[in-house]
Every structure is written in structure tokens, then in C-alpha cells.
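Have a look at this one.
Of the protein chains in this complex, one is absent; all others appear in place.
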Amino acid sequence: MPYVTVKMLEGRSDEQKKSLVEKVTDAVSETTGAPKANITVFIEEMSKNHYAVGGVRASDK
Amino acid sequence: MPYVTVKMLEGRSDEQKKSLVEKVTDAVSETTGAPKANITVFIEEMSKNHYAVGGVRASDK
Amino acid sequence: MPYVTVKMLEGRSDEQKKSLVEKVTDAVSETTGAPKANITVFIEEMSKNHYAVGGVRASDK
Amino acid sequence: MPYVTVKMLEGRSDEQKKSLVEKVTDAVSETTGAPKANITVFIEEMSKNHYAVGGVRASDK
Amino acid sequence: MPYVTVKMLEGRSDEQKKSLVEKVTDAVSETTGAPKANITVFIEEMSKNHYAVGGVRASDK
Partner (left out) sequence: MPYVTVKMLEGRSDEQKKSLVEKVTDAVSETTGAPKANITVFIEEMSKNHYAVGGVRASDK
């Protein structure tokens, strides 16, 4: 605890994802007081045809 | 806001998904009063071996 | 199937929520071909201090 | 109702997943009193580079 | 790992919830081979006016 889920479009590099989970874990630990070892991060990727804002998918822009 | 997630078995065509996000966005805007530009829709697909009702997966029927 | 989750700030009336689930169910049925009886809708409400865009919570605006 | 989601690293066999949904459905039915036919189970798999504990992804260990 | 979420209508007793997490943890451990200590269970409750099947909320039946 806490459990963090980051949902984003696919396309980030593996290096970016590695850095993402490190920095997010630091930010959560620093602000909640939870030890880093207790913090879990999940990345969920979505494709452009499965994500829409205002009724228009990212793949249709 | 609002954020809508539609979870369904894989297999719908891209045209169906495009229409789905359009119509769902319209329905949410009309009933909540939120402007369409503020409404986000996510589609999540699952495979038949990852979905079960009554303890039986769709892939085992 | 499908399963739809609508996540939004608290404050909509019960009448709006009733209409929301009806219209969303119609939209999903019409575009995916799923019978209405097979469609599930969940509403999830969040409070203004638990929702932030751009690092600023709705409660801090 | 209820709806159960099991999120885990990819790699389990299809036989394990079949058994997983059967046993989880039984456990939920037995303890909540819900008929098995009303219980839904979703499996969500994640890859090792999308899952981190303590800021370190399973793929970086 | 694994992480299990059980989403259900409010109304179960605390004793039922205690039993639910015990039995579900056992079922997941037995079928996936994960040690019980590594298994997390979340319960999410919903109210009857936030849950609909076939476009009709549980609170409107």
C-alpha cells in the first residue's frame, strides 16, 4: 500500500517506463510516508483506437 | 470528466468501436450535462479464456 | 458483457443517474449488438478532493 | 454480482487459469451466498516490465 | 501478486467479508502456486443506485 496504476497510450520506451515507476514511487513515498518497499506500480497501455476524448478516438484524429 | 470504461470480449470491428465511443459519449453528455469535450472513453478488450460467468470461461463453453 | 463503468464527480441527481444508465445501455447495445439484458453499468463517484487535472484538485480551484 | 478481477503476471497455463476461475467462483459463492451463475471472473495479465514493487520492475530484477 | 478485487453490492456482514478474503486467498494460492503472503484482496462495495443490469438499476427494481 499504496497501489498506483498509470494508464497511458502505448509508445513509451522501456527506459521511460523504468524511470516512470521509480519517480512515481519516490513521489508517493515522500508525500504519504509509506516505505518505498510497500508501494506497487502497474502500467497499463492502451492502443489509439481504444481511447477517445470528446467522442473521437486518438486513431481517428 | 466523466471517464467511461467499456470492457468487452475482443472481436468487435474497428467501425463498431468508433461508433461505440461516439454514441456512448453522446449518451453521457446528454444525461449528465457534461460537455462532450470533457468526456473520455476507454475500451478494454478481454480474450475468451480470461472471462468466466458461473465459473466457466467463455473459451470452455 | 459488455461491462461499463462511468466514473464522475459526485453531485448528479438520482434521476440523472437513472437516465444515464438507460441511455448508456442503449448506446452500447445499439453499437455492439449485445442484448440489453447482457449489459452491466457501474457508476463510481469521486469527491472533489480526490480528483486532479494538471496537478490541481477540483477542490483546490 | 459479485464481479471478481484477478490481476497477475503473465505465464500461468491455460489449465491453471481454468482452475483459478472455478475455485475463486466457488469461494465467492460459498462466503457471500451468491449463486454461482451470478458470479463473474475477469483475469488481467501484466508483463514483467509493467509491474513494480518498491520502484523496481519485475523485469529489472 | 496476484491482486484480486471483489466488487459487490453493499450489505454483506463483516464476518462474511472476513471469510470471503480468506477463502479467495486460499483459492488463488492453490491454483496459481503463489504463496498466500503475496496475495492481496480488495473489496469494493457499490450501492444499489449505482449498479444496473439491462439498463435498470438494482434500486429501481
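Chains: A, B, C, D and E, in written order; residue numbering restarts at 1 for each.
Heads up, the rule we're going with is that a residue touches a chain if its C-beta (ideal position, glycine included) is under 8 Å from a C-beta of that chain, and two chains touch if they have at least 3 such contacts.
Being a predicted model, the structure only gives us computed values, none of them experimental.
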Open item on the list: Take the complete complex as the reference. Which residues in subunit C touch the chain that isn't displayed?
Closed with: 7, 46, 49-57, 60
Task: Where the unshown chain meets subunit E, residue by residue - done: 14, 17-18, 21-22, 25-26, 36-45
Task: Interface with the unshown chain - residue positions in subunit A - done: 1-9, 12, 16, 19-20, 23-24, 26-28, 30-34, 51
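Assume only the chains that are shown with their structure count from here on.
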- [ ] Give the chains in contact with both subunit A and subunit E, ordered by label.
- [x] D
- [ ] Please state whether A-D or D-E has more C-beta contact pairs across its interface.
- [x] D-E
Open item on the list: For subunit B versus subunit C, what separation do you get between their C-alpha means, in angstrom?
Closed with: 12
Task: Between subunit B and subunit E, centroid-to-centroid distance (C-alpha), Å - done: 22
- [ ] Hunt down the residues of subunit C that sit against at least two other chains at once, touch-wise.
- [x] 3, 26
